[in-house]
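This structure is in structure tokens; I'll ask about it shortly.
Of the protein chains in this complex, one is absent; all others appear in place.
On to chain A.
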Amino acid sequence: MPMEGARERWVRTGGIELCVAELGDESRPTVLLVHGYPDSKEVWSQVAARLADRFHVVLYDVRGHGRSTAPAPLRGGFTLEKLTDDFLAVADAVSPDRPVHLVGHDWGSVQAWEFVTVKRTEGRIASFTSMSGPSLDHFGHWIKQRMTRPTPRRVGQLLGQGAKSWYVYALHTPALPELAWRGPLGKRWPKILQRVEKIATGDYPTSSLPTDAAHGTWLYRDNVRARLRRPRPDAYAHAPVQLITPTGDAFLSERLYDDLERWAPQLTRRTMPAKHWVPRTRPDQLAAWIAEFVTTHEDPAAKAPATAPRGTYAERFGGQLVLVTGAGSGIGRATAFAFAEAGARVVAVDRDGESALRTAEMARLIGAPEAWAETVDVSDEQAMEKLAEKVAGEYGVVDVLVNNAGIGLSGSFFDTTSEDWKRVLDVNLWGVIHGCRVFGKQMADRGQGGHIVNTASAAAFQPSRLLPAYGASKAAVLMLSECLRAELAGQGIGVTAICPGIVNTNITATARFAGVGEEEQKRRQKQASRLYGLRNYPPEKVADAILRAVVRNQAVVPVTPEARGAHLLSRLTPKALRALARLTPPS
């Protein structure tokens, strides 16, 4: 069954026929997608559709897979040399005079590493995006290096990857894998993928799966042992490489790519929290990263700008859409800046439009490819819904949502009027609820993961006679985050509650003190600001904790030492915290 809107043609090479599908305008740069095992080119259908409006997208069934014919005999017919012949034949047919941009997943990437590191393809490849498929030669060197000098860490890495490679050993048994694939395994595979890898069923896997998988075993048998035993010493990439590493890959350890810079000098790293089959589970993000990389390297003279964000956070957040509420000041602003520095696109939301504008302006200066300011009061449900509509329509689905906006309120319970309660709960709790509802829903509907960060407080677990309303609102945020985390875990959406503690922001300058006159109000605000200033814990550190929490998908993150201490005490000796709660500071 041909893919929707695809033009098909057949390419003859070395006695077999390859089924090639093309989408998009042929005058555009050619992006060549190579599938893995046990797949056929249809694994790329969603990514191809997203790239087709900008590029000339080409897919082909690897020999023996899908509708391409299989070599006879199978043994010896799947060597990397022959696969390179196939690639060159396809590339010459679809883009005779311009180099192509290679994209490979799983075994497609393993092959493509061969293509991009052998001499005879030089000048035919403009760039290579690799996901979940290391070069067998690099892998061989990786093993050798760890075997010859086995430090405990290296042995650990070897054992870790050794355990993840169980299926490779299994595929080397004669005949049995074929029997399994053509029999029960082939039948159950879609169900297994759905359950273990969370891949929605539909047009994938195709009906050719049992044959694909049976033929594909020869990919392993023809290459793995030979290459791992004698890895090529000259497997250097002659094109820029983008490495996309899914951090939840059950088959490949992240450590495999540790010394990749040695083999691929022009390396761009990306990470995403996902499992192995990213072309099915994260097509939006993949298409965005591929498009960006291809565009950057389309002109061989153009180099990546020197100011391009680098580092772990840039690998993870580059190009992602991040929305921060309360981004006009304090922790929200610092968080927006930290994401901007990592190369994320930032939506800065604040009820004070001017400060939101300022945040967006500065965010663009320090590395955000795009940044927008939105003036919205998070406690206003309709305004939030309108914002969500606008963001989804104009900027896209939010990848990371930071519900940070909050206000302070201090004072005895009996001095706290119902008006005070309403205000605090409206912003601190309802603001978070609205944010999670409207943006969380978009994330869940898209089904490609994401992350929600809610700013709670150390007051969520540290009771205090001074903060009944504020503490209650923040405790609610904490529990809301925990519950939401449980609900969204199955959809690849992480939820984090951040509990900063005493941080030097202007929350003290806008906080209300219940039950005191205007004059006293001002005095106490000033006093609190001074105290927080003396503590002088910078919001930038909280922002850093937020980014780290998203990368690690942490559930509850107390930030300042006192917040961490209180969090520990709340679990070890809650009585001590209760005693602290009764203290009244001198005023």
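Just so it is clear, contacts are C-beta pairs under 8 Å (C-beta built on N, C-alpha and C of every residue); 3 or more make two chains touch, one makes a residue touch a chain; residues count from 1.
Going forward, contacts and distances are computed from a predicted model.
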Checklist outcome for this item: In UniProt, the chain not displayed here, chosen among "GntR family transcriptional regulator", "Cell division transport system ATP-binding protein", "Peptidase M24 domain-containing protein" or "Oxidoreductase", goes by "Peptidase M24 domain-containing protein"
Checklist entry - Which is it among A:Asp61, A:Glu341, A:Glu374 or A:Asp399 that touches the chain not included here? => result A:Glu341
Checklist entry - In the complete assembly, which of A:Ser45, A:Ser95 or A:Ser329 touches the absent chain? => result A:Ser329
Checklist entry - Any idea which of A:Ile366, A:Val397, A:Ala444 or A:Leu580 touches the chain not displayed? => result A:Ile366
Checklist outcome for this item: Touch with the missing chain holds, among A:Gln161, A:Ser355 or A:Ser464, for A:Ser355
Checklist entry - So that we can see where the missing chain sits, which residues of chain A does it touch? => result 306-307, 329, 333, 337, 341, 355, 358-359, 362, 365-366, 506, 533, 538, 540
